[in-house]
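Please find one structure pasted underneath; my questions will follow.
All protein chains of the complex are present and in place, except for one that has been dropped.
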Amino acid sequence: MSGSSDTEVYVKQGFGKDLELKAPFGLLLIDFVNGFADEAWFGGGNIRDAIACSVDLLAAARERGWPVAHTRIVFADDASDANVFSDKIPSMLHLTEAAEISQIVPDLAPRPGELVVRKQLPSGFAGTSLQGWLTRHGVRTLMIAGCTTSGCVRASVLDAVGAGFVPIVVRDCVGDRAIGPHEANLFDMEKKYAQILDRDTVLAAATVPA
Amino acid sequence: MSGSSDTEVYVKQGFGKDLELKAPFGLLLIDFVNGFADEAWFGGGNIRDAIACSVDLLAAARERGWPVAHTRIVFADDASDANVFSDKIPSMLHLTEAAEISQIVPDLAPRPGELVVRKQLPSGFAGTSLQGWLTRHGVRTLMIAGCTTSGCVRASVLDAVGAGFVPIVVRDCVGDRAIGPHEANLFDMEKKYAQILDRDTVLAAATVPA
Amino acid sequence: MSGSSDTEVYVKQGFGKDLELKAPFGLLLIDFVNGFADEAWFGGGNIRDAIACSVDLLAAARERGWPVAHTRIVFADDASDANVFSDKIPSMLHLTEAAEISQIVPDLAPRPGELVVRKQLPSGFAGTSLQGWLTRHGVRTLMIAGCTTSGCVRASVLDAVGAGFVPIVVRDCVGDRAIGPHEANLFDMEKKYAQILDRDTVLAAATVPA
Partner (left out) sequence: MSGSSDTEVYVKQGFGKDLELKAPFGLLLIDFVNGFADEAWFGGGNIRDAIACSVDLLAAARERGWPVAHTRIVFADDASDANVFSDKIPSMLHLTEAAEISQIVPDLAPRPGELVVRKQLPSGFAGTSLQGWLTRHGVRTLMIAGCTTSGCVRASVLDAVGAGFVPIVVRDCVGDRAIGPHEANLFDMEKKYAQILDRDTVLAAATVPA
């Protein structure tokens, strides 16, 4: 997305240093719901690939005892909680509690004890109990998978930074409906907010139990 | 940045609806400090153009009585408040209270009664009193200028959405050190979070006093 | 609750100035659910009186077109979102989505378009979309009724202050399971955070439509 001159200025100004992974770890799966796996609603691009890649990530997280949180976009049945986000994308208001498109995809279904966050904003932290829950469960480094890279993933990464967590974007486990924004946002996040690592690199590095 | 097929999926899925400007209005100027006007530090690209464009925007806001807030990145002299943002970009820690590079550019110097927000994170809202101040002063629609488009502007827009304000990104008054990320983030914001309008369009539309 | 010498120091130090009511107005009803109307669960004291008093307050708010928000404490069925608040009061975890004790009392049942906030913390603002919703709907002064005075009412008042709203505690529409804490907290709020006014005074003063 960004040309070589774009990259040069970031290098010259000292952006994009590596982050250190600090145990304990946790996993956040963002908006992997049926409606984002379906191009007729909010899907497309490489989102299905990201879901497929996340199956083993979730299995490993559970095996290692990491706290796991899932997010869903859920608006009220009467749309009383409509906001600027739904003003920009009115079809979001179809993501109601009981709607099939707002259910987490079967391959990544939550288990008891995992947090399921309902949200009406891009970030999994905005207007939710996610930050407090992660801190209660001792998380310091947060592995982030989900969709879309240019939307709810990036917004959650930003708030994870503010909340004092080390955010790791699991590159092959995040997806977007369009590849241009996917890559542009990986670029921004790598330069300023997060470490971007492949799933297998994450799982090899983060072996300490939570 | 995004190819035509990228744009198509957004159109098909109903993204990017227009937002309605609701009075009262307010103005937020993000990180227009010396260090972001200087390519040797964090500047470059079209940031100086954005500063020049913002002079008349600020004058008009003052004339119309809009509440005006400015942000600066300010870290503690002992770097005790270092965070993931400064881990990624260690030179940010030079932006201390008294440093010349952390002072607002002379052309946009704050006046008494305007809020000057010190922050250590991209968003002007994160860990600051900005939201409460805007609400106290009655703001509903927030005009946003500043830098960088791909960093602190976008992060502030996201939080403005969460805080219930209508965010208007003043296109010619926002800038970035590199044009690729500038355009990619205007694209994302237009599709999902904000209205993007030229300065003169904003000033023509928002004539109601605060 | 506080003796005369307690009061004197507050007067001498200049606490407890009056707040100005600024339109537009909104109404927040906190935790008026069956379980807080029932002394076998979380009720007692003057909570039933506060509910009775709130019926006409709610009717007036609707007639005047004020935005109305209700809160309920709702924990997940699997208690995955347990927190320090529920650690201190484990029976709170019985307040699940479908539980009869977590439903809003019939006399104050929400209408379509009114916000119903699920929360797991004392404040109606903590981890919820309440702040953004109130701002979107233009509220500047927030009338607050509910229970308990020493718990969720006070916590919500504190966050209303932080969010830039003028908080008005409607004295006869707030209640607590025990009168000592009820009065002690009215005292604290009056000195430091809010205006305390009787319902009829509020309704006489706040005649401007939202």
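Each chain gets a letter, A, B and C, in the order it is written, and its residues are counted from 1.
By our rule, contacts are C-beta pairs under 8 Å (C-beta built on N, C-alpha and C of every residue); 3 or more make two chains touch, one makes a residue touch a chain.
Remember, it's a predicted structure, so these values are computed and weren't measured experimentally.
Where the complex has a chain not shown, which of A:Ala37, A:Ala163, A:Leu186 or A:Val202 is the residue touching it?
Only one listed residue reaches the unshown chain, and that is A:Ala163.
Among A:Arg48, A:Arg64, A:His94 or A:Arg136, exactly one should touch the missing chain; which is it?
A:Arg136
List the chain C residues touching the unshown chain?
That gives, for chain C, the contact residues 1-3, 5-7, 9-10, 13-17, 19, 39, 41-42, 44-45, 83-85, 87-91, 121-123, 126-127, 150-151, 155, 158-159, 161-162, 164-167, 177-181, 184-185, 187-188, 191-194.
For chain A, which residues touch the unseen chain?
22, 131-138, 140, 161-165
Extract the touching residues of chain B with respect to the undisplayed chain.
With respect to the unshown chain, the touching residues of chain B are 76, 78, 80-81, 83-84, 112-116, 118, 120-121, 127-129, 132-133, 136.
Operating definition for what follows: only the chains that are shown with their structure count from here on.
Report back the single chain whose CA centre is most distant from the CA centre of chain A.
C
Express in whole angstrom the distance between the two chain centres, defined as the mean CA positions of chain A and chain C.
Chain centres of chain A and chain C, defined by C-alpha means, are spaced 34 Å apart.
Take the average of all CA coordinates in chain B, do the same for chain C, and state the distance between these two points in whole angstrom.
Averaging C-alpha atoms per chain gives centres 34 Å apart.
Mark out which residues of chain C touch at least two other chains, giving numbers and ranges.
In chain C, the residues touching two or more other chains are 132-133, 136.
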